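So the structure is just underneath, and the comments pick up after that.
Yeah, one chain of the complex is gone here, protein chain that is, but the others are all in their spots.
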Amino acid sequence: MTTVHIPFLQTGTLAVGGRLLTEEERSVQSHADRPSSLTKGHRACQGCAEALAARWVMDTAVEAAGGKLIVANATGCLEVFSTLYPESAWKPPWIHSLFANAAAVATGIAASLHAQGRDDVRVLAQGGDGGTVDIGLAAVSGMFERNDDVLYVCYDNQGYMNTGVQRSSATPATARTATTPAVGRHPGQAFGQGKSMVKIAMAHEIPYVASATPADLRDLEAKVRTAMSIRGARYLHVLVPCPLGWGSASSASIALARAAVQSGIFPVIEARAGELTDVQRIRERVDVSAYLEPQARFAHLFTPGGEDALDRWRALAEANIRRYDLLGGAS
Amino acid sequence: MREVLEGSQAVARTVARCRPGVVCAYPISPQTHIVEALAGMARTGELADCEYVNVESEFSAMSVAIGACAAGSRAYTATASQGLLYMAEAVYNAAGMGLPIVMTVANRAVGAPINIWNDHSDAMAMRDAGWLQLFAADNQEAADLHVIAFAAAEELGIPAMVCMDGFVLTHASDVVELATADQIDAFLPPYHPQQVLDIDRPTTIGTMAGPESFTETRYLQHLRFLDAADVIAAWSDRFRAAFGREAGGLIARYSPDTLDRDAQAPPASSTDLTVVAMGSVLGTLQAALAPLRAEGVPVRLVGVTSFRPFPEAALREALGGSRHVIVVDRALELGAGGALTGSVGRALAGTRSRIHSVVAGLGGRPILESSLEGAVRRALAGELGALEFLDLKTGGVPVPVEGASEVTR
Partner (left out) sequence: MRQVRIHGRGGQGVVTAAEMLARAGFLAGHEAQAIPSFGSERTGAPVVAYCRFADVPLRTREPVLAPDVVLVQDPTLLASEHPFAGLVPGGLVVVNTEADAVDVRAAAGAEDVDATVLTVPALRIALARLGRPKPAAAMLAAYAAASDDITLEAVKAVFRDRFPGPVGEANAHAADDAFTHIRTTVAREGADHA
């Protein structure tokens, strides 16, 4: 019988729980002098999990780098909502160049810093799933393959939300988007398409790959901290629910991220040099419908005729549970 | 020291002596010899304190240069043809962000049909990207222009392309005298970026500009570009003073008597026929026009060194109201005419000059002295049209052998 460590969920916030912890156990966000790298005043949607995740990632990375962090950002929601001229919500030195080139721009920054002998300054690149999995994949792969000293963070909201919710190669099967409408015999995105960026990253055998969600911010923080303790190419894939694109309540983002993990749909893992090294077990297993039903993009699954597709979703969850031993039965 | 060097080696050594902090490139003919040489120098330490990054595409080459330049390094890359077009988005981006990257373009045709040989189609496709575009007449100038390009680009905060004819210059060996490292150290100020990703003075670079500010952004970029002509001219003058030879400038003037390059050459006059060209064909023109001058034909030669900014005023003055202006054009605006001709035409609007466009050397077709001489003679005889293709095979292109493909018309 395996045991599952259950963290006290309130400890990651500024609420009273954070202050009950010892100083060294508190999250970056609970510090009075937290960096607030992505500060107030930006234009993200209500309930945007990307904004939340980016703030946690960035503040942790800034702290881990001793304040010496430079950020390269791909085009996308995160860039648009944070930097509409003449305003910027970013405190660290930050550059946006293009949609597809954040990884390469970060490589250039890292190369420049190395040439200047400034190895104390760290580099982080970030983008959405479109800028990472689709249009930016070649640059990301090149950065991985050369093992450039860059932490790349993908905030995966599973589609092109900035341009009005079109399908990306991270869009899950059956999801309705503007370019995979919920009509016809197989409504929404087709089964059998899409790619796993986590597996692609692992196949490059880079020093560190991890996935996380904003449902467990302390885990996200720990992974950023681990990543920042390592040199070379590192990849962090963060699932970020998008109320606009997913058709979910803006209050539901954290719950949806949690349901994605607890249903087995989104495995939360760590890998080093291509080898899986840690898996977050499912604590309280839920059916895939707990993840799917609150999202309007999957509404057609819950009308007559949607049962087959739901079964296929359950099969996907089962496959993940088997592959990553998410219930811990194998140990 | 005068020595025989391949053009690519001359450029690579000069670039190395400009002390770039980051060199990044993706191989494409005919740029390869330049970046191979730089990669070698980065390994041997001849190119010190420099990161050489082997990227996976030209798009990433320019993107790495963007990151490196924004982080405070002198950044260099080189490309050609399809590679320049593949990085096009980043080429525009570098200019919009005011990053003074220097890039060699080993000019090559753009397909289809795929063709690895020289013309100016690639650079012309990027003429509106917001980069300085300097064209080398020979390998000496190709090497020297890089020093001027770094200096002018960094003063202006505008990136610079040094365009040199692919194969015709890159792979040809000539007698050159390279600027030494000491000379360049004395000439080229250290790179002090105008904007930089600095942890002590954090800044946001690359924000979105909406309709309320985009026009003004472009207007200011254009004003800066108008300054560029003076800055290029000033650095070229300084170069001449420091090194004792001509390089750069906005246009190249040639002596009416010797047809040698001569900054002091008088303008042409209204009775002259003046040939305007860009790049290595200027050398062939020097040779081709010599017999005409010897016969007393009033023919002059003017080179365009700076295509962007386009030196309208300097060109108008040098042409001096020439009766005939023949523009030898190595790129074609399909459906319109010669690419250089268009800019020359705009410069000469309202003058009485009669402009002839001679499109020559596309996709590596050798430009022959006799053909150029013939075009001038035909112009003098009133037989040269407004747009001609030099040495066009009027029988059409060879038809594939029977059975290779079906020819339907």
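We just call them A and B in the order they show up, numbering each chain from 1.
Just so it is clear, a contact is a pair of C-beta atoms (placed from the backbone, for glycine too) under 8 Å apart; a residue touches a chain by one contact, two chains touch by 3 or more.
Please read all numbers here as calculations on a predicted model, not as lab measurements.
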Neighbouring displayed chains - absent chain, whole complex: B
Among B:E46, B:D174 or B:D198, the residue in touch with the chain that has been omitted: B:D174
Contact partner of the left-out chain, one of B:G21, B:G83, B:G248 or B:G283: B:G283
Residues from chain B at the interface with the omitted partner, ascending: 2-4, 6, 29-30, 116-117, 138, 165, 167-169, 171-175, 280-281, 283-284, 286-288, 366-369
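Here is the rule we go by: only the chains that are shown with their structure count from here on.
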Rounded Å distance, chain A centre to chain B centre (Cα mean): 45
Chain A contact footprint on chain B (complex, rising order): 21-22, 24, 49-51, 53-57, 59-60, 63-73, 75, 89-90, 93, 97, 197-199, 202-210, 213
Touch list for chain A against partner chain B, complex: 67-70, 72-73, 79-80, 83-88, 90-98, 100-101, 103-116, 121, 138-139, 141-142, 145-146
